[in-house]
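The complex is shown incomplete by one protein chain, all other protein chains being positioned as in the whole.
Residue numbering begins at 1 within each chain, and the chains themselves are lettered A and B in the order written.
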Amino acid sequence: MKIKRRDFLKLSAIAGATAALEGAQSHLGMNALAASSKSDKKIGEGPGEWKPTTCQGCTTWCPAEVFVQDGRAVKVRGNRYSKQNDGKVCPRGHLSLQQVYDPDRLKVPMKRTNPKKGRGVDPKFVPITWDEAFNTIADKMMELRKNEEPEKFCLMRGRYTYMRDIIYDVLPKIFGTPNNISHSSTCAEAEKFGSYYTEGLWDYRDYDISNSKYILIWGCDPVASNRMVPATIKRLGDALDRATVAAVDPRLTTSAAKANEWLPLIPGTDGALALAIAHVILTDGAWNREFVGDFIDRFNRFKAGKTVNEKDFVEKETHGLVKWWNLAVKDMTAAKAAAICGVPAEQILRVARGLAKSAPHVAVWMGPGAAMQARGAYSAMAVHALAGLLGSVDNVGGSLQAAKIPVNKMDDDILKKHQDDLAKKHTKLEKIDQRGRLELPVLASGKSGGGVSTNNVPTGILNKDPYELKVVVGYMNNFVFSSNGTDRWEKALSSVPFTVHLTTNASEFTMFADIVLPCAVSKYERYGFVKTKANRYATCTLLQPVVDPIWDVIQDESEFPFLLAEKFKERGFPNLYDCLVEMYSDPETGAAPKDSKEFTVFALKYYTQPLWDGKKDTHGDKINGWKDMLEKGMWNSEAYKYKAHWGGKFGTVTKKFEFYSETLKKALTGHAEKHKVDVDTVMAKINYTARGELAFVPHHEPSMRHGSEKDFPLLFVDYKSRLNREGRSQNSPWYYEFKHVDPGDIGGQDTVRIHPADAAKYGVKDGDKIKLTSMGGSGECFVRVWEGVRPGTVSKSYGQGHWAYGRTATGDFAGSATRGVNNNTIIPWELERLSGSNARNGGHAAVRIEKI
Amino acid sequence: MTQYGMIIDLRKCVGCGACALACKTENNTALRKNGQTFNWADFIHETSGTFPNTKFRTMPVLCNHCSNAPCVEACPVEPKAMFKTPEGMTMHNDERCIGCRACQQACPYSMDEVMKDGASGQYSVISYNAEGESTQPFFTDTTEVIKGCSASGAELAALTKATPPHKTNYSHPDYENVRRDNIVEKCIFCDHRVKNGLLPACVEACPSGARVFGDLNDPASEPAKLLQKHASVVLKEEEGTQPNVRYIREYSAR
Partner (left out) sequence: MNNSEEVLHRGNCFKLLAACFCEPDNEMFLEEQLCDNLALLLQSLSPAAAAQAEAMKSWLQITEQERLRLDHAALFVGPFELIAVPYGSVYLENNRRVMGDSTLSTQRFYQDAGLLVEMKEPPDHIAIELEFMYFLCAKEAEALSQGALDEAMRLQGLQAEFFLKMMAWLPQFCELVRAGADTEFYRAAAGCLDNFYASCRLVYTGNDTIN
């Protein structure tokens, strides 16, 4: 070891500021040690920036941030300002990087060259220019107007942002069609039905679980899916320390695995279980008197099987408790319900008494499993009625409505101004989903035909009733995969002469399309905004292009209608263009948009303006102008005020929480009168068993079953994987790698879970490849023998079984071979007709399994 | 003496998978291949009891950064490619690694070949990048499922100038942000983050707050406080490896 330089022997003085700033060590006169010169070996992250956007992997719609390095999206977290997710995302947030960087994304517009359509038929797509694509679409659509049949154009919407108005409302209404079909009834309309016909809320509820003393999770797994996933993940562990948690589900969910109580009921018996819990609470005299009221003399007359005189009870915030008791509750003892639902009577008693003891700070968390059943409307009401009985509606620790989000609405006057007579007349025609017909009431928000029945669209198309569809445009949707009864959709789409699909990948819907337009990936490459709520806060959060798209893609909701409007204008129909430019000029300068990209930004500015222009108190975050809005990426409301709807402010007919639903009575009577029949006839036509007054109260309906017990002995339980970004993450390899985070599931394969006793009965072993068959269809998957399944049922997560979408999702893309089987092929086509929903739970899907 | 470690609170954990996915996005780990998972963070699941009294739990797993690390002992390179840092992390130096896999064989938490996954209790802390093979074949593949219309992995990598295209770019003197062939790899507690005062990516990402990282020897640290408050367990205690990843509380309330 040598001394290299004499300096090393000299004494050092304090270095001057300059030398120190340079960071060089030369002035220190070092010998063996030297500054490491390789700057790339500096420990830590390369330069990058966290940019705000919104994750649409599920309906939580999380405010998120994406870390961007060198123009690439590299990692994801929650938006730091969010009072819902506190800067965290669930696994879906991270998984989405494989969506934006999916090797199978479409990179150019393409057209079909094989006129023959059908599943497994190669469309023989070839690339075309954007100009050719839009010219073709505009020509096809203008032909409809020329023939005075614009109603034969249908716009189909899947997942969306609130920029949807442009493509979903303005475009069809100016063009002249009544047919804008959303996917809403695929999701949870029957669930909304439950809260609407009790408390007047046609929406999802927020649950105040930070303050709950008892959490009853019913028909969902809120740490895995549903609508406030990261917020619930954060709180469930603490809740278990503080509160009792019970989970009602035929399969062992994560919530059920962690909970104090698991109530694995027989599918489709939710109504009976809910009534039994109500029965215990009432006969125990344990209802919440502050909300519900009491007998005049405080003497409890609720005795099993005994009718009560309505006059003896005085209600406070509720309506029709005694009627409900007399009509539906009085005979549903815990013992009787136990026989129906397969949950022990003592457990029903224990849970009911636990709930009552913790009331009113109990969250009765109603999920789609309790509602999205062929006869699920009344079980949805029954489950939500428990919240009423316990006084937890709009209360601390209970179910909440949401604070208001002050954003602008589409300007109806401008819209009407640009509608020509043809449009005015034809937008009033009957819609292709036949909503509002006698056998399909779809009573959204109290109105006959008030909502959508997505899954009845194939009925309309196939029967050309009320008319045929000639041009279909679908965006961010894949109905032929996402709706049960896939065979009907396949036939229907094969019969449509001209279909356009706006998509990121060649999905199943794409395979029926004539023109395909590559689109931006939500969350990473587009503008938009959504409204969401959790943890008492309502939120408006923006989607922003955090990276430049790699391919030449368009933003479906804004650029498609704008570019199409330009083509319409060239063809002598300027109305759409004029309307769009007038409605969505820059709200700050009044400037008209120059192109589709600028149009998109102006539209977003228009809608969100009240949040950032500082003119009115938003009752939430202060945002200083448009730039600040883009930088923060979101707005939080003030915390929702408890009991906001107490004191006669519920949105029902009586303004009270209704156990006897005057609101439903009015809606059903209105529907019956429209068709000149009585309510009983309606009930018969829509597959419900209730007659008379029972139709107006939450009650138990026997479940429906497709297929005999002999041929199809097992009930099929469908659920949503916590890695499902709806149906869009199955082309991501990470999905398969970590699929085992769904309890009982196995990575890398599509798995159906079966109880050991049933496995023995039907001769299958763990790991066997089997054929799964129902009245709806069949397909192949693997068996997992597992104790977390109710005997007599099998459970399987939705998502796999694609025959298109990409190399990872399919068994073989070119051969349209599936990887696993789509649950929606197994679940036979069925509707919940009061809400128009797809029926997918409740055990109407009966199956058999055979070892291959 | 600093001893970095992690406490995993199973009561808070819901087994969602965010930690393991965040790790993949942070550390650009490859897709499963040749029985190697490349999951520096993973999960094992256990079902017990019979219906309706079924119990189920998920345990997140990662490198235990053992105080008595067999992988370090087994590393034949001088100086060792697998070694302990002064802060008690089990570190891997990519440059010195010769791909002999002795560490993988020695580690009681690793497997030569993972044929199943956490559903069967299988995982491997250490993964090996096969000699002479692309470590990111998904993004070197040139296949287009619809010729001329859809993209390919290779095209994506070329256009984004990164493999994988979502590569998080970071530097560390011991390990590369994307590994080469013929070396092993494993969790390094995100030293490139910890050195800059950040938490490991999995800890940062955990939506339940179940993962707590810090100096187990500092009585004032969060993990040390948790260890004082709760009894803890380690995986395969009988191996005597003295893991510094410890589990507290029960997954289920039943």
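In this section, contacts are C-beta pairs under 8 Å (C-beta built on N, C-alpha and C of every residue); 3 or more make two chains touch, one makes a residue touch a chain.
Note that the coordinates shown come from a computational prediction; the quantities given were computed from them, not determined experimentally.
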Touch with the missing chain holds, among A:Met30, A:Leu429 or A:Leu462, for A:Met30
Contacting the left-out chain: of B:Lys161, B:Lys195 or B:Lys229, that is B:Lys195
Those residues of chain B which, in the complete complex, touch the missing chain: 1-2, 72, 78-80, 83-86, 173, 195
Contacts of chain A with the absent chain, listed as residue ranges: 1-3, 6, 8-15, 17, 20, 23, 25, 28-36, 42-43
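The working rule: only the chains that are shown with their structure count from here on.
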Chain centres from averaged Cα atoms put chain A and chain B apart, in whole Å, by 32
Sort out for me which residues of chain B touch chain A in the complex. 9, 11-18, 20-22, 24-26, 31-32, 37, 39, 43, 45, 47, 49-52, 54-58, 116-120, 138-139, 141, 143, 145-146, 148-153, 155-156, 159-162, 164-173, 191-193, 195-196, 201, 204-210, 251-254
In the complex, chain A touches chain B at residues 36, 40-46, 48, 67, 69-78, 85, 88-91, 93-95, 97-98, 100-108, 110, 125-127, 223-224, 230, 233-234, 236-238, 240-241, 245, 252, 254, 257-262, 264, 505-506, 516, 550-551, 722-723, 733-734, 737-738, 740-741, 743-748, 755, 784, 786-791, 806-807, 813-814
